[in-house]
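One structure coming up, written as structure tokens, with questions to follow.
With one protein chain removed, the remaining protein chains of the complex are shown where they sit.
Naming follows writing order (A, B and C), and every chain is counted from residue 1.
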Amino acid sequence: MNKKIGVYICQCGSNISDYVDVERVREVVEREEGVALAKVTMFACADSTQQEIVKDIEEQELDGLVIASCSPKLHLFTFRNVAERGGLNKYNYVQSNIREQGSWAHSDTPEQATEKAIRSVRAAIARTRLAEPLVSPVISSERTVLVVGAGIAGLRAAVDLADAGSKVYLIERDHFVGGRTAQWGELFPTDETGGAVTADLYEEVINRDNITLHTGCEVVSNSGSVGNFDIKLRIAPRGAKADTDAAGAEGLDDFEKRLERAIEACPVEVPNAFDFGLTNRKAIYRNSGGFPLMPAIDFEHCTRCGECVNICPEIDLDQKEAFEQIKAGAVVLATGFDPYEPGTDEFGYSSIENVITLQQFRRLIEISGDTLTYKGKDVKDIAYIFCVGSRQTGALDGENKYCARHCCTSAIHSAVLAKKKFAEIQNYHFTRGVRTYGKQESIYEESSKLGDIYLQSFEDDPPVVSCENGITSVKVKDVLTEDRELEVDADLVVLVTGMVPRADKRIGEIMKVPAGRDRFFNEVHPKLKPVETVLDGIYLAGTSQGPKNITETVQSALAAAIKTNALIGKGEIELEPTMAKIDRALCEWCGKCQEACPFDAIDKTEFEGKAVAGVNESTCKGCGMCLPVCPVNAIQLIGFTDAEIETMIDALAD
Amino acid sequence: MDKGNNKKTSKILVFSTEKISDPAIDLAGLLKQHYPPSVDVISIPCSSGIKPRWIMRAFDKGFDGVFIAADGTDCPFSDTCEDKTAGIVAMTHELMDGKGIDKARLRMAAICSVCSEAFVKQVKVFTDYLAGAGKSG
Amino acid sequence: MGMDPDRSKYDVIVIGGGIAGQESALNLADSGLSVLLVEKDVSIGGKMIHLSKVFPTLDCAACITTPKMSETARHPNITISTDSEIVDIEKNPDNSFSGVLIKHPRYVVENDCTGCQDCEDACPVIVDDQYQYGFVGRKAAYVPFSIANPRIATIDIENCILCGACERACAADAIDFTQKIERTGVTAGSVIIATGFNLFDPAVIERYGGGGFRNVITSMQMERQLVPTRPFNNVLRPGDGKMPDNIAYVLCTGSRDETVGNPICSQVCCMYSIKQGQLLLGSLPMADVTIYYLHIRAFGKGFEEFYQQSKGMGVEFVKGKVGTIEQKENGDLIVRYEDMREGRVKEAEHDLVVLAVGMLANPEAETLFMGGKLEIDEYGYVKQVDRLRNPAKTNIEGVFVAGTASGPMDIPDSIVSAGAAASESLSYLKRAR
Partner (left out) sequence: MAKVQAGFADEIKRFGAVDFSACYNCGNCTAVCPLAENDNTFPRRLLRYAVLGLEDDIQSSPEPWLCYYCGDCSETCPRQSNPGEMMMSLRRYLTSKYDWTGLSRKFYVSKAWELGAIAFISAIVILLFALFLRPTADPAGLINAEGGVKINSFVEGIEPETFVTIIEFGDWTMAAIVSFFLISNIFNMYLKIVIRNKKVKVPLRLYVKEAWNLFFHFGTQFRFSKCKDWTYWALHWLVMTGYTIMFTMIVVILPWFQTERIHPISHPQRFLGYYATFGILLAIIVWSVSRIRRTGEVHKYTHASDWIFLIMLFLTTLTGILVHFFRIGGLIYPTYYTYVIHLAILMPMLIIEVPFSKWSHIAYRPLAIYFTSLINSAAALEREEKK
């Protein structure tokens, strides 16, 4: 108990010192037992302060360090590193959070915030007095990455992961890769088609030996953690071999034709989800331009008539689902988004015939011939209603408060596309304020110059879609025209629907990835850790983290790739030493701890002739679930021992 | 606790979890959603790792209430967390009964990583309850 | 620190030590590559280090940047060269890149200086402090700013009168007026351009006072007034030091404006103005803040919520571009705008006007390569030649672009883009081997 402890109280510029009297905190804690020095700093995290702390540790021979500053979520590792540079064991450093849980939370009561800060720092000092120097265990890590989702983010991440030297499992729940991007035609700003972009990436993926692509595949379970995820995959039957080796000597073109005939032969027709139900497809199907080349069987609707097999013997209606157990060092979630599905009668959706979503409109442009027609009628005047399912505030109150970011540009680009492709199109945009940020402004300008008409409303007065005598019209109180009531008759109303998180939450549940306020997977910090999750070894790519356009999606996929590589590239990972420790003298094996452990990290072992519990260090994650169930209190969690917790309770209670 | 001291705001000890509920409490601060400053927080890895003796220690040392900001279904370790934490509360309640401590002085609620408002509401209601209980007792 | 003359071969040269350059360098260094980080200024940190709190989380910019700066400075795989530029980059037949690293003399021996600021006290010359955007003065011998990295002195030789006072004051004998420009040849397998952006200078807009009105400031100047290391320790209007109580924000100053040659949106001004509005309501509780806007571009994660929150806090939002600003005798300002919902022209009086200036391309990127081989887009930014597949790729194979060098971007986007540039650079090098 003779530790010499250094205490630093950070003003955090003024974030802390505006409300907490840091000088008073310093004066009080300076008198605490073991405190060798107590200082106030402007920015504890600044390099110069770090150097000063290192110097203090060395010169004053400190053996404990307390920094009262922001949340440890931001700078725990920064300061542990400082401690180490001073020659201190990093676990002899304790952070006291007097900003998020101090000055900011109690900015209304500065005096009491100061008192709370004093208690918090004293508790940290008390804990430091008892802190043991710990050594972080190092585990070996698989140089394998599981990428979930083979949309543009997953495909692109897989390529760079593989190039950097990792083995990659790329899995896609659908039978075809490319995700949403494959569904779009010309893309902003280069006017390359989504099909072309995904085809290129697919080519890159299959040309790499160290990428294993599974389509029709999803994660069933995961029992491991960082470095060693034990993941079980289920591969749904495709009804055919996924690769095109089958083409053989026949040549690809002839093989193609045969596949077409096989599809032609299928008697079953169901709505085509790829075209958002605008067209039908057969029970044996391919997405337009989709990869892999081989068609897949929709077993839900297939009648097993065998017509297709007669033409194409490569088709195998008896294929069974398969399971594969893999080990991965890290996981990249590139699971994408769902387009927002408007409710019945939301802006006339599903109650008025010619009201469709932006995604349907994109497909409609793709599948239309020389003229744009919807349900057999020529389309000339198109009304676009923006922010459907996004920015749901005011009169449109809903659960999606966020802006879906890509849709303004996407809708305007689609409108320009339609205008260029088809004759006599007139576009009317009912916006809530156009958000073509950055260089995307150019498409807004182009569309205006082409004669697109923009109207605007605020959240309290959304446009109204109605249909009378077969004429659909949109009315709005236009803020750009003295709040005048204006009306547009439209042949087609396009609801500019944004992105929402996937309705299928299974992967999040299996990997236990938390979601944010917007229900997308949450990053740790938008600036410090934008592609990381709170779970070590699990990274986010693309729109699984939030709405993005394609460039941004690819950027985040690549950022996730390099972070993943940095983590597992060395083949070993340093772990937190926080884990359960059994007091074998006390333990009288009852098995309750083993039952409580979710990681199977506790086994029955023998010690001096009696049965006791033993902890497997590489599988113990330090959750502490075994602690309270022990009837004889024989288990301590390293870093959270009874002594440490209780001394903190005592300090806080004073 | 000294009964004559009921004018003082009730002291509450919160057990939060490093990955789930502590970020929510941080967020409450970030958004300046004020709550009583007599609420102190100890952060641990998982709410199902709280020992009843820690809670009893807190009552012994003068805390009016103990609040477990549980991981709930968001627990990164196991989906059994909720039940296990509830089990800890039940175990502790027995101990509290034995010492004649009002069982309502221990509360638990799942606080997700962004449930800052829920946290603030919980501790405010709890504080009010404890203040009322102090007066009547 | 400083250049080791024997070490002139690197895996990657990162040009620009702002947040994007640092993030790229760290990502590559963590992946085991050696990186040379070249920074033109005397400290790394770029623009971000001078900001106050950043949206939408409102954590202080310094709290995020300083640890990153120390991590970069300490990383064994990263060599930093401040006060430096790299010119005449060329692609060699073996696909490597070589260039000339020019290190400008600091007139201070980097390894000897302790950052004690004694020279600063001794120096008799006072000039405008560029890091405080002209609000206060600094000496000719000075430590750039309190959280600079490296935090050592430098001598502003253009303003120095060579009196020698600093030399006499320096206990460490670190002042050395004999330092010369050093030129070193460096080679690397790949180059990342992270040269950032320039701020729009509103002096060209006459109807906003052309830089002549006393109480019209830029958003960057307001940013400096809001940081903890601020010049006045409070928000004051520069004309007379009065605490403002009615502040106007003029959005799209120099952005989305063909007349100044910048037709695109700067992507950050809406959000930083909203953020400053929130911070101002915090530091001047009695003040009114009015934001004159065209469209609020709150598009990122948590941005719309942040915008709604500031409306709830009482920040006024007025749709309409400010046409003219006029200065009254007492320094107050009259802004004229159209209220299109009422069909009327309105004038409003404010005691401080903040011009939300946008981003412009940094033309330096264009001159890095021999013969101007690097392709620039129509807005002057480094051209991304394959935005949909390889967003960091430029027209020169092996050269990548990170952050705002490729276009306007906020901090989260810059960081992600820097990660992408690092990843593409890493893959490029691995494929080449």
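Simple rule for what comes next: a contact is a pair of C-beta atoms (placed from the backbone, for glycine too) under 8 Å apart; a residue touches a chain by one contact, two chains touch by 3 or more.
These numbers come from a predicted model, not from an experiment.
Engineer: Identify the visible chains that the left-out chain touches across the whole complex.
Structural biologist: A, C
Engineer: In the whole complex, not just what's shown, which of A:19, A:285, A:386 or A:444 touches the removed chain?
Structural biologist: A:444
Engineer: Among C:74, C:168, C:183 or C:207, which residue is in touch with the absent chain?
Structural biologist: In the complete complex, the chain left out is touched by residue C:207.
Engineer: From the list A:481, A:594 or A:641, pick the residue that touches the absent chain.
Structural biologist: Considering all chains, including the one not shown, the answer is A:481.
Engineer: Per the definition of touch given earlier, which of C:9, C:104 or C:336 contacts the omitted chain?
Structural biologist: The one listed residue touching the chain not shown is C:336.
Engineer: Which parts of chain A are in contact with the chain that was left out?
Structural biologist: Where chain A meets the chain not shown: residues 381, 426, 428, 434, 444-445, 448-456, 475, 480-482, 484-489.
Engineer: What is the set of chain C residues that contact the non-displayed chain in the whole complex?
Structural biologist: Per the touch rule, chain C residues meeting the hidden chain are 207, 252, 256-259, 294, 320-324, 336-338, 340, 343-345.
Keep in mind that, in the parts below, only the chains that are shown with their structure count from here on.
Engineer: Most central chain by CA mean?
Structural biologist: Centre-most chain by C-alpha means: A.
Engineer: Using the average of all C-alpha atoms in each chain as its centre, how far is it in Å between chain A and chain C?
Structural biologist: Computed value for the inter-centroid distance: 29 Å.
Engineer: State, to the nearest whole Å, the distance from the C-alpha centre of chain B to the C-alpha centre of chain C.
Structural biologist: Inter-chain centre distance comes to 45 Å.
Engineer: How many angstrom between the C-alpha centroids of chain B and chain A?
Structural biologist: Those two chain centres are 30 Å apart.
Engineer: Quick check: what residues of chain A touch more than one other chain, meaning two or more?
Structural biologist: Touching at least two other chains: 516-517.
Engineer: Counting only residues that touch at least 2 other chains, which ones in chain B make the list?
Structural biologist: 30
Engineer: Touching chain A in the complex: which residues of chain B?
Structural biologist: 11, 13, 19-20, 22-23, 25-30, 32-35, 37-38, 40-46, 48-54, 57-58, 61-63, 74-78, 80-81, 84, 87-88, 91, 112-114
Engineer: Sort out for me which residues of chain C touch chain A in the complex.
Structural biologist: 27-28, 30-32, 54, 56-57, 59-60, 62-64, 66-67, 69-71, 73, 115, 146-147, 149, 151, 227-229, 256, 263-267, 295-305, 308, 319, 340-343, 377, 379, 384, 387-392, 407-409, 411-413, 415-420, 422-424, 426-427, 430-431
Engineer: Which of the residues in chain A end up touching chain B in this complex?
Structural biologist: Counting only chain A, the residues touching chain B are 71-73, 97, 99-109, 112-113, 115-116, 119-120, 123, 512, 514, 516-517, 522, 534-535, 578, 596, 598-599, 621-629, 633, 637, 640, 642, 645-646, 648-650, 652-653.
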